[in-house]
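Missing here: one protein chain of the complex. Every other protein chain is in place.
Letters A and B mark the chains in the order given here, with residues in each chain numbered from 1 onward.
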Amino acid sequence: MIRILKLYGTLIGFALIIVLFSVLLPGTFLTSGNLINISQQISMLAVVAFTMTIVMVMNDFDLSVGSMASLAGVTAAVLFSLGYPVYVGVAAALLVGLLGGVFNGVLVSLVGILPFVATLGTLTMFSGLAFLVSGGRTIFGRDIPSEFSGFARSGVPLDSVGLDGLKLPFLSLVALVVLAVVWFVLEQTTYGRRLYAIGGNKEAARLAGVRVKSLRLSAFALTGLGAAIAGLMYSSRVASANPTQGSGLMLDAIAAVFLGMTMSEEGEPRVQHTLVGVLILGVLDNGLTQLAVDSYIREIMVGAIVITAVAFSSITKQGR
Amino acid sequence: MFVAGTIARTFTALVLFTGVAMAQNVTVVTPYLAQPGTQMYVEGFQAEAADKGWNVNVIDTAGDVAAVISRIEDAVTQKVDAIVINVDPAQIAAGLETAAAASIPVIGMDSGADPLVATNVTSNGYAMAAETAVYVANRIEGKGRVVMFVFDAFPPVQIRGVIADAVFGNFPDIEVIDRITPDVQDGGIADSRAKMEAILAANPEPGSISAVWAAWDQPALGSLQAIEDAGRADEGIVIVGIDANPQARDAIAAGGNFEASIAQDFIGIGKATANAVSRAISGEEIREKVIYVPTVLVTKSNVDK
Partner (left out) sequence: MHELSIRNLSKSFAGSPALADVSLDLRGGEIHALMGENGAGKSTLIRILAGVETADALELEKDGRRLPLANAKNAYDAGFRFIHQELNIVPQLSAAENILLGLPYPSRFGIAVNWKELNTRARNALSRLGIDHIEPARQAARFNTGDQMLIKIASCLVDAEGMTADLYVFDEPTAALTGEESEKLFRVIAGLKESGAAVLYVSHRINEVMRLCDRVTVLRDGRNALTAPISRTGKEEIIIAMTGRSVEDMYPPRSRAIGAAVAYAASGVSTKEVSGLEFELRAGEILGVAGLANAGQSGVLRTVMGLSEPRQGRLECLSGAAPKSPSEAWKSGIAYIPRERRGEGLMLQMPVRDNAVLPHLDTLRRLAFLADRRGEQAMAHKTSEYVRLKAAGLSQPAYQLSGGNQQKVLFARALGKTPSILVLDEPTRGVDIGAKYDIYALVRELSEAGCAVVMTSTDLSETLGMCDRVLLMRDGAQQAIVDAAGLTPADLLRRIYAS
């Protein structure tokens, strides 16, 4: 019984939340339209959280993802405003994400700075760069090509599966693809197996022939790339880019991974569990808004839920 | 504990929904509720809405613009009667389209104009900037060195800077020696003060700075602190701000360098927004895309009113 609670407590909590909202919001919460809305609303957070999972598997952190998302967004937008085609802006933004991630990786694995400190530093650097690149302005309107902002507003029609008039948003689709890729990389490749080994015990992994330095570096690069993808998604969704727009993503992403970590036996992060963490945060936002619960109360509740889940799992796991 | 709290709250919400089922439901979404101005719009709006018997749900997304879109989608799902936004509409086009598709009117409360926004209720930013810039130009008699504090990332503030640029540019003897964008994460005073201290250090000669024009009050207050602390309060540096917040009014009343600011009628904007919402709900096609609410120049002579 305790074993079930400790492994599935978070999942049960999630199910209760859904049941509660379904009862309190008949006819509006559990509708395909609303669920599709939620999938789109959480898509950016999801991408950041999924790729954050990659470094958290190694017991590392990346605090710079939010600023990186902003930086990638304004990089693309500035290139658009200079008349470059969409693919150039997107490619440049992704490259910036990758390079920023590599830079984090170099600081953490080669220079040997604690991830918390290193990425706190780059958080500020990337944020400054975002202001520099954008000149502190919000880039919007005609500067953003309609095929870029249109992406976030389009999707795959779902008429064929009986949901007439609805479409699966491209943003949700991107998040699903990132989920699949991260899951594949972490669970199905030797690369992922080694990242978990590093998370288990860095020194032991090194002595067992794992090239810890290069793996850590590359994992940070992937997280940076994920942040850039999320930044582009965000810019596309708001049809604009501003140098602070991604800053809310980092804490929520870490919270989502932590929520997910309560679901695995030994407390290691798994990307499929991170998905549940993201869903919990997204569903709460959606449902509580519909219930007209005050924004500030909502924040307190979300924080309390994260703490409750983590505390619950650490209490039930202490007994062993 | 928490679950109990949720249930209690949601039941309250339910009772509200069902108890006054005939009342209109209006959702207000803003990323900027922490700012004093926005709080006053909302206050004015809520006062008027209470008279009209509406259920108002105010949502603060704490700076997250994408979340504004998400919350608009949620409000549309909930089939509210109208949505009020306090954010640049160009950034939330996806949300506006969702509302338009559901034929739910969206009214801007100092947000910016957009074809999908029924109307935007605001102060005339062009006029406010022109009035304070001209005040500065007249006080320094058309010549001198001016420091500007601007914030181009936020469109309503950005237009103030543009107008002030134009006014100062029209005086051949006025030189803008610095155009500063302060870091606003701390509220804008502390960083503006630090920036101003640096400028004072770079211009040590008395009289080398004639005036500080700030696009809102916080940088003006920061500059005032910097000037007073540097012992240069008696050089006659003229400081002006915009918004006339309480702290700025105190400074103006004290009769120091901070001489003028412009009071927007935030409460009035909130009330006017409520009236616009009422017109939109009744099905009226509002012809004016922007509704201006008058502003007042605040100086020592009228600061007590």
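Odds and ends about this structure:
As a working rule, contacts are C-beta pairs under 8 Å (C-beta built on N, C-alpha and C of every residue); 3 or more make two chains touch, one makes a residue touch a chain.
Keep in mind it's a predicted model, so treat the numbers as computed, not measured.
Listed by label, the shown chains that the missing chain touches in the whole complex are A.
When the full complex is taken into account, the listed residue touching the unshown chain is A:192, out of A:192, A:246 or A:282. Shown as candidates are A:15, A:35, A:204 or A:307; the residue that touches the absent chain is A:204.
In the full complex, subunit A touches the omitted chain through residues 187-194, 196-197, 199-201, 203-211, 265-268.
Basically, only the chains that are shown with their structure count from here on.
Mean C-alpha position of subunit A lies 32 Å from that of subunit B. Interface residues of subunit B, counted against subunit A in their complex, comprise 2-3, 5-7, 9-10, 13-14, 16-17, 27, 33, 55, 57-67, 69-71, 73-75, 77-79, 88, 90-94, 97, 151-155, 158, 181.
Residue ranges of subunit A in contact with subunit B, taken from their complex: 16, 20, 24-25, 28, 31, 33-34, 37, 40-41, 44, 134-138, 140-141, 149, 152-153, 234, 237-240, 242-245, 247-248, 285-286, 289-297, 299, 301, 304-305, 308.
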